[in-house]
Structure formats: C-alpha cells, structure tokens
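In what follows, a structure is listed as structure tokens, so that the remarks can point back to it.
Note that this complex is displayed minus one protein chain, with the remaining chains in position.
Chain IDs A and B follow the sequence of writing; residue 1 opens each chain.
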Amino acid sequence: MSLSDPSTLALESTMDKAAPRRRKLRPWDWAPYVFISPFFILFAVFGVFPMLFSIYLSFHTWDPAAGLSAMRWVGIENYTFTLTDDWFQKSVFNTAWIAVVAGAPQHLIAIPLAFFLHTAFGRWRNAVVGFYFLPFITSSVAIALVFTTLFSRDYGVINQVLTQLGQLPVLEWIFPQQKIDWGQPEYTKWMISFVVFWRYVGWNTVLYLAAMQTIPKDLYEAATMDGAGKLQQFWHITVPMLKPMMFFAITLTIIGNLQLFEEPFIITGGTGGIDQAGKTAAMHMYNTAFMDGDFGTASAVAWLLFIAIALLTWVNNKIFAKSGMKD
Amino acid sequence: MKAKLNPAYLSAYAIVLGGAVIMLMPFWFMFVFATHSDTDILSVPPPMWFGDAFLDNMRLLLGRLPYFWHNLGMSFYVAIATTVLNLFFCSLAGYAFAMFEFKYKEYLFAGVLSTMLLPAFLGMIPSVLIMTGLGWMNEPRALIVPAACGAMGVFMMRQFIGSAIPKELLEAARIDGCGEFGIYWRIVVPLITPAFGTLGLITFIGAWNNFMGPLVIMNDMQMYTVPLALRSLSGTGQVPWGAISAGSAVAVLPLLVLFVITSRRLIEGLTAGAVKA
Partner (left out) sequence: MQFSLKSGLLAVALAYSAHAATTITVASFPDLDRSAKAALDGFKKLHPDIEVKVVSLAYADHHNAMTTALATGANLPDVMAVDYDFIGKFSESGGLEDLAKAPYNGLQYKSQISRFSLPQGMSDTGALAAIPTDIGPGALFYRKDILDKAGVSEAELTKSWDSYLAAGKKVKAATGAYMLANAVDLKDIIIRANLKDGEGVYFDAKGNALVDNARFVKAFEVAKAARVAGIDGKIGAWSNEWSEGFKRNQIATQMMGAWLAGHLKNWLAPTQKGLWRSAQLPNGAYAAWGGSFYAIPKKTENKAAAWELIKYLTLNKQQQIAAFRAVDAFPSLIEAQNDSFIDEPIEYLGGQKARQLWRVAAGKIPASTVDKFDSVAKEIVNSELEKVLEQNKDIKAALADAKALIKRRVRR
C-alpha cells in the first residue's frame, strides 16, 4: 500500500536505512519526483490556479458589493473594451516607448563596457563592475524616492547640473539653459527611462561579461598575430560570439521592461503623472483592479499584456534565428 | 602596458569611471540627504557633504511611521524565510534534475524553465482573491509561501550540482546504504555551499526589494515591509525628504553590507555560472 504513497516511503527510508531495497520500485526511482514536487505543488497552487482563475475572471463582471458570488458572464466585453480604451492604448504606447528608450542603450552601452572591463582594469575590475551592478541590487522604492528629489524642477540636483552644463560654451547646444519641469508630459518618460536604464545597465554588463569569459582566448591571440586592433577584435570576434547572450539578455530586457511597474509607479505617485504620460500598462492594470475595483477588466488587461510579451519574445527569437545569431 | 596609455584608452578609462560616478551618485545623495533637514535638501545648491540632522530625521521618520522598526523586522522575516525555503527546495529539485534519470525529466525541467517567462503581474489580481479565500491577506506567509521555490533557483542549483558533484559519489553512498534524502542532506548539501551563497543573496535581495507583492497583500501599516512604509510617506501632505532619505538608507544598508561582503563571489558566481546553459 505504502508504495503508492511516495511521501510516507520517503519518511520510512530516511528513518530506516536498513529497509530492504530489493523492491520493484527502488528509492531512486521515486525520490526525484518527491524532490521536485515542492516546486510543482507551489506552482500549481499559486501559479496555475491563479492563472486559470484570472482567465475566468476576465470574462466576467460583478457588482463589487455582492462579492464574487454575484459574478456575471460578459463574454469578451472586457477585452473589446480594453482594446478600444484610450487609456489602455496610451499606457501600451508609454510602455513601448520606455522599453525602447531605456532598453536599447542598456545593451549599446553594456556590450562595449563589458568588453573594456574584460580587457582592461586588471584587478580593479570587480570593484568597477560592483559599482555598475550596485543599482540592480538596491531597493527600487528607496532609489525611486531619492530620484524624485533629484529630479525636482527648482531644487533638484539633476536640473542644476544640466543648466550648469548649459552655460558652458560648446555644451550649450546640447544641454538646456532652462530648468526642465520633469513632471511635464513630454519629459516624464525620459525621467523614468533614465532611472530604468540606470538600474539595469550593470546587470546587462555582468551578463555580457559572463559570456565573454567563455570566448576562447586563442581567438584573440590569433587575431592579434594577424595584426587586428582591439576595435577590429571587438567587431569581428566579440560581437559575433556574444550573440547567444544577446538573445538571452534582450529577451530578459523585453520581458522586464514590458512589465515595468515600480519605478514609474513611485516616481509618478501612482497616477502616471500629468496626462498619464508615465503610466505603463502594468500600472494601468493595477489601477483598474485596485483603484476602480474592476478585477474582470484588469484580468483582461493582464492577459492582453501577456500575449504582447509572448509575441515580442517570439519575434525576438525569430530575428536571432534568422540571422543565424542564435546557436 | 605602453599601448594602454594612448589617448583613446585614457578617455575610455575616464568615461568608464565617470559612468561609475553617475551610478554611485544617487546613493551618495541618499546618505547625504539622510543627514540634512528638508530645508537644506531643497536649497540651491544642494548639500554635497554630510550634515548633522540624521537623528532628527530618524525621529521624524519614527513619528510618521510609528511601526518602522516592526516594518524592518517584517522585511527581514519575509526575506530570510523566503531565502531559507528557496535554498532547501531549489537545491532539492536541482539535485533531482541534475543527478537522477527519470521519466518525463526533460519535459518537467522545460516546464520549470518556462515558468520563468510568465510575468509576475499575471498572478497579481487572482492571487489577491486566492489569499482572501485562504484568509492569508495581511499575513507574511502570503508573501513567503508562493515564493518558496523559484524556477531561477532550481535552474541555478541544477547547473551547479551537475558540474560540482560526480555521480560516482552518490552511487558509492547508495551502496553504503544511505537513503536518498540522507545522500542529499549529508553529501550534496555540504558540497554546494558556494552556490547557496549566490542563490541566497539573489533570493534575499529579491524578497527584500519586493514591492508589488506586499502592495496588494498588506493593508495594515504594522504589517508593511520597509519599501511599502517608505512609499507611504510620499504623496499628499508634507513629504519629509530627510526622513525618507534616512529610511531609505536604513532599507538599503543591509543590502549594501551583504553586497560588499559577497560582491566578489557574487560577480564571479554570476559571470562564471550564468553561461553554462
């Protein structure tokens, strides 16, 4: 009887090591299933079930007062409303905007930076990597709050530095002479993007640095013998060899940026700022659920967002596969 | 050596170091602001060096957040419990995936990996309803239990155990009559402490910084974690920037200390281990 119940068996076998092992089913046949079961049990209860429930919710509406028992089937109404909703569209646009403006420079800077750190700096390398990596490990809430003061229009350090630079001869073409009101719709997304970039550029640098450790040294040695400079080595050896990692890192960035929530939520005080210029799709979902109390529509928003992420991941996969970049 | 001192190299060094300064700047201001009054913080130019108002700011913080120390305890409790559970369950599962042959193993492992692609927000709304149903709202276990075994941890542990432990060792233990859990506990665990360090740190940081989870689960100031408590200070009304900076510094300090202690191992662990996929 107890054979059908691995958990009791696990107990028996650890308690009684002398138990006869010549059975039809040996311990190492069922033990792995026991060992991996916590993951799957937790995932089933707190992962699969909520997701199925959320699909179910997304087709319903209910009178909040009466609670969940008074749910009413509305078909795809939540989805059609969301897709035609100006606020949802705007939040998707904002999310995409921030994803590109904060995401692309992360990789454009992280790759050469990782290359430079890989070839230079010697024993100081880990310290410098640590500095760049530090933002990634810190509490985004604490840091977003600090950034709110730094971005303050009249009293923020960032405006003071920018306007100072704007006074200098050549730099006046690039930097503003006037203080920037970062709360204005045209600047809100830049502010959020900078914070996101700041937070994740170090993470990507570490990923690329990791990949560079695996590039065989003799490739570079051979190139040096052929008289290739560092720049050529970078373009012709490092970049092609990094492509698998680029695929991985860019996928992570896409997934991460499309569900961006904390930084814009705190910087804009939960509202998305003036004209909702800094409201991301995940914030729209949160507000729909927890400010409007509309869990059905919010679930529909979540699934539409998930589909968008899945599609983009797939497209990313295709692009890398097509150009032979993915091994 | 001489080639490295040409102007291109020097400017590259300068840019990289300048970038590092920008990376550190917000931390610097956080600690500096923590020691200044609000009036000082909002002056032009802002303070660049430490002041003497840290204790005043802490007093102000505790006045506005009477449960701050409790919040800090809550953060530690949630982060430590999550970390311990992850170390145990992830290494157990990682051990199974690395060392055993069993039916459907590849599919099950692919299943573990694919859950990493599921965005966190997807479960946010239903999980509130589920936690309500379980009566777990406002309880730290609602944050700990669902996060007790992360896919990332299982993956890391499988990679590490697969490369660090020879299968023959386990065979030998089996012949000696050691049970399966006994093998894990007495042989595998002692050999994978370095990986425990890396995974523990990552899990701790993630749990400590978790914002979305407590935001929807906790609805009592006393049960807030530190990030949530700090955020509740900004918004309508008087925003005590000095107190927020002081609180932020307290919230970030444990991470900084952990990071400084373990950064070499962490960065080496990440740069060496992450690519073995």
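Everything that follows uses one rule, which is that contacts are C-beta pairs under 8 Å (C-beta built on N, C-alpha and C of every residue); 3 or more make two chains touch, one makes a residue touch a chain.
Since this is a predicted model, take the numbers as computed values, not measurements.
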{"item": "Per the touch definition above, residue among A:N126, A:Q184, A:T214 or A:T313 touching the missing chain", "value": "A:Q184"}
{"item": "Given A:Y33, A:F81 or A:W97, the one touching the chain that is not displayed", "value": "A:F81"}
{"item": "For chain A, the residues touching the chain missing from this view", "value": "63-68, 81, 84-87, 149, 152-155, 181, 183-185, 269-270, 274-276, 289-293, 295"}
{"item": "For chain B, the residues touching the chain missing from this view", "value": "39, 42, 128-129, 132, 137-138, 216, 219-221, 232-233, 235-239, 241"}
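Going forward, only the chains that are shown with their structure count from here on.
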{"item": "Chain A and chain B: spacing of chain centres that average the CA atoms, whole Å", "value": "15"}
{"item": "Complex contacts: residues of chain A adjacent to chain B", "value": "10, 13-14, 17-18, 27-29, 31-33, 35-36, 38-40, 42-43, 45-47, 49-51, 53-54, 57, 68, 109, 113, 116-117, 120, 126, 128-135, 137-143, 145-150, 152, 154-155, 157, 160, 198, 202, 206-207, 209-211, 213-214, 245, 248, 255, 258-259, 261-262, 266, 269-270, 282, 285-286, 289-290, 295, 298-299, 302-303, 305-306, 309-310, 313"}
{"item": "Chain A partner contacts - residues on chain B that touch it in the complex", "value": "4, 9, 12-13, 16-17, 19-20, 22-24, 26-27, 29-30, 33, 41-46, 89-90, 92-93, 95-97, 100, 102, 105, 108, 111-112, 115, 117-130, 145-146, 148-149, 151, 154, 174, 177-182, 184, 205, 208-209, 211-212, 216, 226-228, 230-231, 234-235, 241, 244-245, 247-249, 251-252, 255-256, 259, 263-264, 267-268, 270-275, 277"}
